[in-house]
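Only a single protein chain was left out; the remaining protein chains are all shown in position.
The letters A, B and C name the chains in turn, as written, and every chain counts its residues from 1.
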Amino acid sequence: MSEHNGLTQKFTTLEEAVKKFIKSGSIVAIGGFTVSRNPMALAYEIIRQGIRDLHIVCHSHGQALDVLIGAGCVKRLEIAYGGNGRYAPTCVRFRKAIERGEIEFEDYSNYQMSLRFLAGALGIPFIPTKSGLGSDILTKEGFSPQTRREKNVARKKLVVLQNPFTEEEDPIVLLPALTPDVTILHAQYVGEDGTVRIKGLTFADIEQAKAANAVIVTCEEIVSRAFIRSDPDQNCLPPFFVDAIVKVPYGAHPTACFGFYDYDPKHLNYYRKVAEDDTEFKKYLDEWVYGLSSHTQYLEKVGIQTLIKLKASPVTGYAIGLERK
Amino acid sequence: MSEHNGLTQKFTTLEEAVKKFIKSGSIVAIGGFTVSRNPMALAYEIIRQGIRDLHIVCHSHGQALDVLIGAGCVKRLEIAYGGNGRYAPTCVRFRKAIERGEIEFEDYSNYQMSLRFLAGALGIPFIPTKSGLGSDILTKEGFSPQTRREKNVARKKLVVLQNPFTEEEDPIVLLPALTPDVTILHAQYVGEDGTVRIKGLTFADIEQAKAANAVIVTCEEIVSRAFIRSDPDQNCLPPFFVDAIVKVPYGAHPTACFGFYDYDPKHLNYYRKVAEDDTEFKKYLDEWVYGLSSHTQYLEKVGIQTLIKLKASPVTGYAIGLERK
Amino acid sequence: MAGYKENEMMAIRAGRFIKDGDVVFVGTGLSMLAAMAGKRIYAPNAILFFETGGIDPSLEEIPMCVSDLRVMYGSSLNSGLIESFSIVGHKKLRTIAFLGAAQIDRYGNLNTTCIGNYLKPKVRFPGSGGACDVAALASGFIVFMQHEKRRFVEKLDYLTSVGWYKGWDSRIKLGLKRGGVIAVVTNLCVMKFDEITKEMYLAEYYPGVSIEKIVENTGIQIDVSRAIETTPPTDEELRILREEVDPQRLILGKK
Partner (left out) sequence: MAGYKENEMMAIRAGRFIKDGDVVFVGTGLSMLAAMAGKRIYAPNAILFFETGGIDPSLEEIPMCVSDLRVMYGSSLNSGLIESFSIVGHKKLRTIAFLGAAQIDRYGNLNTTCIGNYLKPKVRFPGSGGACDVAALASGFIVFMQHEKRRFVEKLDYLTSVGWYKGWDSRIKLGLKRGGVIAVVTNLCVMKFDEITKEMYLAEYYPGVSIEKIVENTGIQIDVSRAIETTPPTDEELRILREEVDPQRLILGKK
């Protein structure tokens, strides 16, 4: 805790961060969205450490979620969307796991899940919305009564209530707050003081982080305290919401990181293909996760040529003219 | 609507903006907080146009609110705090109006009012909180049953509900959303496309603007479309939430505007003094509001020497070493 | 430029629904083409935005999904999901959305969740994403469908997103005070919904497509009495779509 020089002591390694904060059975929220800013290096480390039975809570998730499901780390899922856009309209290992009955899951919508994180961040037990009325999201439950009694799992999927502020008929959906055990996310910048700055879209990362009991952040760059505090309007999370910080350049590959690198279309296409076949997928994991002991090794395997192609333009924040088919 | 050059047609004058969007009886939210970024030029224009019977909704308000109350523009008030910090622990005209029974008012807290604006911004009819349990905010109402039936006024001050997601006793306060007819606010920058950027603290300005049916923004600077869009992460409101924009340098004086100028301690102290006496206060209004036909005249009256003293340091955003007693 | 592909017809026809000043919720694929083409051709003041939080980006290259970095450049605002969905439902805006689906019923309700039993489905799709939300909250939405018999069904396997619900005024009775499905744009035709009953009917058939073919490929009975031929894409529409919107043919695919 000797942080009175204004510098945080929370810097650590991928290995230590995962070991300390993520347990088998943990409820985990993943930052990013489909193919952007997924905390991939953290996902790979979770797989390498053989963590099982995770309960994942997310809105629209793609690569990190799919690789965790494929590696058998996930027992349970609350989700709005499992896809990688044009690179996997439905994420393949996610699809298979559900079709095979391998995971317990429950569907919400993107706004519903984001509002649930917001409620968690605000410290309120539920939040109302009109979204969902008439949908099977209201009628079809996925969790068993036993699951609903578990610690930190909502007792009911949702509740429909008459708006008490009007005499007219006005049904409202109440969504239970989400308070993950851990939120993992990848940011562009973290200050030496522990302040987090995300550039480009923030998705629901900030709500997810504030709703959680612990937060692990990987980042592209560590910057000085003076730099990050010279424009505090741009920062997203103060140090006290963050529990572990790891500098991991290209920590979101093969997903994108605004201002740093684009998503890797070849890798994503290759992944979708191998994910279709159990044996091929096992080989993929061996090759890209289990067979590598560090993120540096991973990047060597990706190769400098690819990294150069993916490099974002300083003007647009993405790789102009990248071959994306 | 011919905005396809990417430039907005919403630029107008103080006079036109107020005439078009603020009517006697309007429910108005005021941006800023106590002595920071109050839309003073707009408040003065409202007074000059003789608009009456306003229903003001705010969290912690100071100067703009007090001068509007003092000038007799306000009929009704939902408020958490009427003060100017050390420059008026309780705003004087606000205090007198309540002590004399001149306005209908109802008390909430700052978080409650901010959450009510958030609910309005999210388009949800109410929002839960734990704040207020046990407090007289729950038991003492200020609005008459007739007022509660008026258009756009909440039918109930608030509702206490058992949390439907737990079997334990867990009472929750439900706060009704606020959806002002108009929100008025002062920002540092507006782009030629109508995008708004606030620097420093945003208070609840963004929620207030999104919750409203119409939004008037005054600003220190109009900047090019290219400039405001070169870092969209820093922007606060897209053009379609804004209905009228007026460039008014020093539009927040005597309150502060981060990065541009500090609050004016002499003016605020002088105001508090004259506000104590009805005759003196009338003279103040004659001199500083009715007697001036434009904001330029107002600034001439403030004087260049004062404006220079208040000028913010480009490093700190405030006037270093300003005499503030 | 005489010939055009099915997906070009679809994107252009859908784009024609965008009115100037609309605030348009854009998804992936065809929806992206339709919105980008629509804004460029008919509705220069329309604002395109993405559920991920990108509001009115410059879209100099076509995004491959809604979290693509290309929705973060030159925007008015880069925000997040909460901000975006609060725009969808905002009372002062006319917001329209494009959605795709695996199944649709006669009242325009959509399924993007699964085929078969929910808990052990035959086929699992990605899920709602933002579809349930915009179907509930937007001023209106337009659906893209591949026109196959098995996709137009009497009963959805899972009702993800509400259109006109059970027809008539049932949507309003649900508590959804605005919005509803405006049209279905398929690779053969355009379906609309009766103003009173809210039942789907054939509104337009594309040039060269017979009404018989449409009926044959539709798993539910539809009224065809009001059908007219769709105005084919103009040269200008095709030029903008091909040269400005998707010059790399990332979504349009091979010619």
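List of remarks:
Operating definition for what follows: a residue touches a chain if its C-beta (ideal position, glycine included) is under 8 Å from a C-beta of that chain, and two chains touch if they have at least 3 such contacts.
Values in this document were obtained by computation on a predicted structure and should not be read as measured data.
Taking every chain of the complex into account, the absent chain touches A, B.
Among A:Leu237, A:Ala256 or A:Leu299, only A:Leu237 touches the chain left out of the display. Across B:Glu16, B:Asp170 or B:Asp278, the single residue that touches the chain missing here is B:Asp170. Among the residues B:Gly6, B:Gly82 or B:Pro232, only B:Gly82 touches the chain that is left out of the figure.
Touching the chain that is not shown, out of B:Thr12, B:Ser26, B:Ser60 or B:Thr218: B:Ser60 (per the contact rule at the top). Listed here are the chain B residues that touch the chain not shown: 32-36, 59-60, 79-87, 89-91, 94-95, 98-99, 101, 107-112, 114-115, 118, 130-137, 140, 142, 169-172, 200-207, 256, 258, 262-263, 265, 312, 316-318, 320-321, 324-325. The omitted chain makes contact with chain A at the following residues, 1-4, 121-123, 179, 191, 193, 195, 210, 213-214, 228-229, 232-233, 235-241.
Criterion: only the chains that are shown with their structure count from here on.
The touch graph of these protein chains is complete, with an edge between every pair of chains. The central chain of the assembly on a C-alpha centroid basis is A. Chain A and chain C, compared by their mean Cα positions, are separated by 28 Å.
Residue positions of chain C touching 2 or more other chains, listed in rising order: 72, 74, 78, 82, 89, 137.
Contact with two or more other chains is made by residues 122-123, 233 of chain B.
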